[in-house]
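One structure, as structure tokens, below. Some questions next.
As you look at this complex, bear in mind that one protein chain is not there, while each of the others sits in place.
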Amino acid sequence: MKTFASLLAAFAVSASPLLAQDDAWETQGLTDDAITIGVMGPFSGNASSYSKALIGMMAYYDKVNAEGGVHGRQLVAVQEDTACDSAKGLAAAKKLISQDEVFMLQGNSCSGVAVALRPTIEEAGLPWIVAHAVSDSISDPLAANIFHGVPTGRANGRAMAQFVLSKPDTTNVAIIEHSNDWAHSYSNPARDYLEEQGVTPSLELTMERGQTDATAQVLKLRQEQPDFIIAALYEAETAIFLRDLKKYGMGDIPVMGTAGTDLENTLKRTGDFDTVKNYYVIHSYVDNLDGPLMQPWGDMIHEYYPEEELSTFSFVSIGSAEALVAALEAVGPELTRSKLMAALEEVRDFDTGILSDPITWTPEDHQGVKGSAVAGFVDGEPTVLKAWGQPY
Amino acid sequence: MLMQLTLGGLSQGMIYALIALSLTVVYRSTTVVNFGHGDFVMAGAFLSYVLVVLAGVAFLPAAVLAMIAMFVLGVLFNRGLIRPVRGGPHIGLALMCIAAGYVLRGIARMVWGREVLPMPAVFDMQPIFLGNLVITGDAVFIIGTVLVLLLILFGLLAMTDLGKMIQAVYQSPRGARLIGLNVDRFNDFSWGIGAALGALGGILVAPVSLLHPDLGASFLIKGFAAMTLGGFGSLGGAVLGGVLLGLAEQYAGAYLDSALIEITAYVVIVAVLFIRPQGLFGRKAVVKV
Partner (left out) sequence: MSQTKMPSARQRRLRSWLFWAVPAVLLLLPLATNPYTQFIANGILISVLVTLGFTLVIGNLGQLAFANTAFFGIGAYASAILAAKLGVPWLLTIPLAGAFGALGGFLASSAALRGIRSYYLAIITLAFGELMRWAYLHAKPVTGGTDGMPMPRETLLGTSLSDDTLKFYIFLAVTVLLVKATLNLMRSRFGRAVMAVRENEVATASLAIPTARVILVTFMWSGFVVGCAGALFARHVGHVFPESFGMLHLIASFAMVLVGGLGSVLGAVLGAVLLTALPEYLRAFPGMEELFFGLIVAGVLVAMPMGLASLLRRVSPIFVERFYREAP
């Protein structure tokens, strides 16, 4: 019993809050020639297509390293798999923080995992740039060390609904989505915006992952004949849904998709232009995926990951990596965690040359990207749009 | 709308029927339920993809080759992994099937983990419009292929002694051995056929569903529901159960709520087992004590 008591005492001491973060903590994971960055993502499991985002981001690290790094330090990514599962993600975060002792975290694709991680990472206090997951509750309310480097669900959902309503005479809007947190992180803000504008969705449909047929949903849509359909569906289900829509003679109804799909690959998957010609997606970039402004980024990814097929995910995390490098440059060679977070909060209207909207982090607001463009086919070509009929 | 739903339900149901049938073939002759069957379905689809898209083989020979390959894989699986654990607890077989499925899925994930691949449509035909009813090439192709296959299969069973042999092995492997049946080879054969039929399900569905490593995950439970509905172990019941499940999903989705499509199979399972446990054609499922 004596051991037990002394043990309890020991752990009571060890559990006392680490508020007084000392010098060793400030430079943990840092050497003269390397900055270790924990990169969490769904490298396995049924959401692994998201991990393309982290591949793109790590390609950017490689590029920075090839150019000499930041103040002579290389960006060293330590990859950890979350499998898009909250328990596994927590283990990954704890491993990175306490065992690998990385300097900071950047990445994470699955919103549910990121939400579950927030308390742990907030307590640990090291900087975390959320580079892909969109859920607003990751960074709102504000956490001193958590920075959101992509448009959040609120920004995206509003952008979707704004675009839908920018089409003249749109009053009848239907929504089809998966029953998961990912889909809801888009559709709920979109619903809120529609309600603000006095539009109540006329039809709410679900299509679950793994369904290979959307006949029932499409026939209901055929009865309703909406002006616009908002579709928060993953890649495979988007293709199936669009195909069935076209099949049943409703290919003319425009469909607004999320940032989870892109025009080029959806076209490839359906194999038929007529099927996707009225499909629009959230497109957080300055140009088409194969446009001249995106070309160098694609080339960069292929330089370090030659086999990688590019999709909209491939580019989404690069912008926040640029902002990180800019902040690291600004801090100078005497880097600490606090200095980095202070520098991140100085980032204003940072044009990444890849994201359609700039990154601004202030001490009051860590949701850095406030808007998103939309892409759709204009004259047969994927085109970035600001509003219905208005090129970006 | 009813006609359209029926057609959609039929073409989905044919896939379920095929998967339930392939599960039943294995179950009837070996009393093992292949809990990894969804991944066998996925593997068949990926094999045909590799042959069609990467090796440039035409669809039909590619499908046949993929089925042959899966037949061989089924036989090897039975010999290499199922036979050694037959002496252990019976449910070890279920886990072995799951483990094999994980290996197949793991291989697919390793190679194509981050992709969702399109499978070229096989049967490119302009849809036929009959009033409001749309008949697409996919539907014609799926329904047609499965019907032809069923005719051949049930024809074989009716006209040869194969059906009787299956029955004999199912009822008593020892008795079957006594009358001179090579039960081991028979089991190999059943596993091969089961895997090949499952692969065909994958090949048929892939142009519609697109290809990804998790393609097969949802099909296993649909197969179970179809088997339960038709009567566990009944070949004809599996087919009918599959078709009925396909229809039920469409009707529930359109007339009730699209959120119900996901759970139609589960509701069917629970309802059938509580109301009529033997299904439509099966033997009594409940144990009386």
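A and B label the chains in the order they appear, each numbered from 1.
In the analysis below, contacts are C-beta pairs under 8 Å (C-beta built on N, C-alpha and C of every residue); 3 or more make two chains touch, one makes a residue touch a chain.
The model shown is predicted, which means the values in this text are computed figures rather than measured ones.
K.L.:
Looking at the full complex, which residue from A:119, A:296, A:332 or A:391 touches the chain that isn't shown here?
P.N.:
Selected residue, touching the omitted chain: A:119.
K.L.:
Check each of B:3, B:58, B:72 or B:110 against the chain that is not shown and name the one that touches it.
P.N.:
Checking each option in B:3, B:58, B:72 or B:110, the one touching the absent chain turns out to be B:110.
K.L.:
Among the options B:98, B:117, B:133 or B:157, which residue touches the chain absent from this view?
P.N.:
From the options B:98, B:117, B:133 or B:157, the contact with the absent chain belongs to B:98.
K.L.:
Where does chain B touch the missing chain, residue by residue?
P.N.:
These residues touch the chain not displayed: 27, 33, 81, 84-85, 87-92, 94-96, 98-107, 109-110, 113, 217, 221, 224-225, 228, 232, 259, 262-263, 265-267, 269-270, 273-274, 277, 285-289.
K.L.:
Could you please point out the chain A residues that touch the chain left off the display?
P.N.:
3-4, 7, 10-12, 14-15, 43-44, 48, 79-81, 83-88, 90-92, 94-95, 97-99, 112, 115-116, 119-120, 123, 137, 179-181, 183-184
We adopt the following convention: only the chains that are shown with their structure count from here on.
K.L.:
Would you tell me which residues of chain A are touching chain B in their complex?
P.N.:
Its residues touching chain B are 43-44, 46, 48-49, 51-52, 55, 176, 179, 205-208, 210-213, 215-217, 219-220, 222-223, 235-236, 239-240, 243, 247-249, 265, 268-271, 308-309.
K.L.:
Would you mind writing out the residues of chain B in touch with chain A in their complex?
P.N.:
1, 4-5, 8-9, 11-12, 15, 109, 113-118, 120-121, 127, 134, 136, 205, 208-210, 212-214, 217-218, 249-254, 258-259, 261-262
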